[in-house]
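The block underneath contains the structure these notes are about, expressed in structure tokens.
Partial complex: the chains shown occupy the same locations as in the complete assembly.
So that you can tell them apart, the chains are marked A and B in the order they are listed, and the count of residues begins at 1 in each.
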Amino acid sequence: MDTQTSVLAAKMLSDLALIRSKSPLVHNITNYVAMNNTANALLSIGASPVMAQAVEEVEQMVAISSALVINIGTLSTNWVESMIKAGQAAYERKIPLLLDPVGAGATDFRTITCHQIIDTCNPAIIRGNASEIQALIDNTTVTKGVDSTSTTDAALESAKALAVKYKAVVVVSGETDYITDGTQVNSVSYGSPMMRSVTGMGCTASAIMGAFISVNSNAFEAATHAMLLMGMAGQLAAKYSKGNGSLQVNFLDELYSFNADSINRL
Amino acid sequence: MDTQTSVLAAKMLSDLALIRSKSPLVHNITNYVAMNNTANALLSIGASPVMAQAVEEVEQMVAISSALVINIGTLSTNWVESMIKAGQAAYERKIPLLLDPVGAGATDFRTITCHQIIDTCNPAIIRGNASEIQALIDNTTVTKGVDSTSTTDAALESAKALAVKYKAVVVVSGETDYITDGTQVNSVSYGSPMMRSVTGMGCTASAIMGAFISVNSNAFEAATHAMLLMGMAGQLAAKYSKGNGSLQVNFLDELYSFNADSINRL
């Protein structure tokens, strides 16, 4: 491990200790597929997840939360109203918002909804795969469903442009993850190809990023630490996983017990 | 194990054998996060789960079911109508109803909906964590999302008052679980702290309670047996689980194979 990564890992462990001691409430308006995984991942690292999407209650739930994560994976019309209401309530209360633009570019409905949320709620962080990030800044991008058809290297310039345009930290995750505020760029190269075969891994990254930003108000650092933890825990779990079934389980176990020794096992 | 617990455990095993032989249909209107876990837990113990929430069909589904479990974990406006319609249909047909008031106290929408369901559908059992049970009887309670900020000891008097007020068995689950009909109190102290890190464990307790009450019409006994099985299976599974990921899996396996030998392994 190079010196820069060692420093980042130490700071990540420090944030993780804060999450475990403070147990921040992370409010998720997310998709049906990954709700169980993301709730468990938040519990794994010591945060307290709540999933709530009713228009009647989102403002009140945001008000007691430390971060809001909006994920459009299985979008419905009536959920969009709740997402925007929750996002605006978060912005007014200076509660950090993270947007996961699942499938942006695959359908107009997804792309348009993302822009609505960005324009009206000012997310602190936007995290997606290469195709999604490109689709948010370049209208001509063609994507395939919710899996990326591009590489993170190809998407880095789009990520920077998106970060500058919307004054947000942008994370483009894949084989190498890039985190940028438009000027600075961090990269994370941990993980395992097998992680692509576990549904909702990106959603999980976004969810735990919500926990990190709730204890570290520097969005660039928080996003980097979350991706570092994702990559390291995934890489460790993949070593003894026979397939995507056991990886989903082992990944949670690695998050649950993650500490300095975990890093030595990489 | 003390004599009283031995007696309860024997009666629990007797109910479990009935569930396995009768395979009662348990109708769940529950939350997105825990649907998979609760369906699997019901299958683990030999019951037959059905998840159905459309207003067009809930009455007909209730009519062929042996118990109804309503869980407000990820509440939506249109689901409230279905919950009440199903709950009233259950009451008219003398099919036992169990209410899981997830997040009661966290938002007015949740608290109000619980009271609507209680007032119009007369649940046989109400099962929640300490914060939720307190919020249903004491309007001043402040809670945090769906995790409890109180202890079950502190909530016992609220549980008794709630049981008396609504003529229901009330279960407050946590480190020590209390089951009360307002007069009698049973307590269960099995389980593992690691269970708090598995999402939907409370929802699972409510779901399997639905199976127990479908074979044992004594709600106080049924609720006690369900909590005993939850605690014992969870404690056994935690012994060889590295984290919340494997605990979720191992817990189902323990339920699946639970028998007199399981108790000897505690």
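Simple rule for what comes next: contacts are C-beta pairs under 8 Å (C-beta built on N, C-alpha and C of every residue); 3 or more make two chains touch, one makes a residue touch a chain.
Being a predicted model, the structure only gives us computed values, none of them experimental.
J.: What number of copies does the complete complex in this structure file have, with 2 given?
T.: Full complex, one repeated sequence, 3 copies overall.
The definition used in the following text is that only the chains that are shown with their structure count from here on.
J.: In degrees and to the nearest 5, what turn takes the CA positions of subunit A onto those of subunit B?
T.: Rotation angle between the two copies comes out at 120 degrees.
J.: CA centre of subunit A versus CA centre of subunit B: separation in Å?
T.: The computed centroid separation for subunit A versus subunit B comes out at 32 Å.
J.: Which subunit B residues qualify as touching subunit A in the complex?
T.: Contact set of subunit B toward subunit A: 31-34, 36-37, 73-77, 103, 106-110, 144-147, 196-200, 241-246, 248-249.
J.: Provide the residue numbers of subunit A that touch subunit B in the complex, in ascending order.
T.: My answer: residues 23, 25, 27, 32, 35-36, 39-40, 43-44, 48-57, 60-61, 64-65, 78, 248-257.
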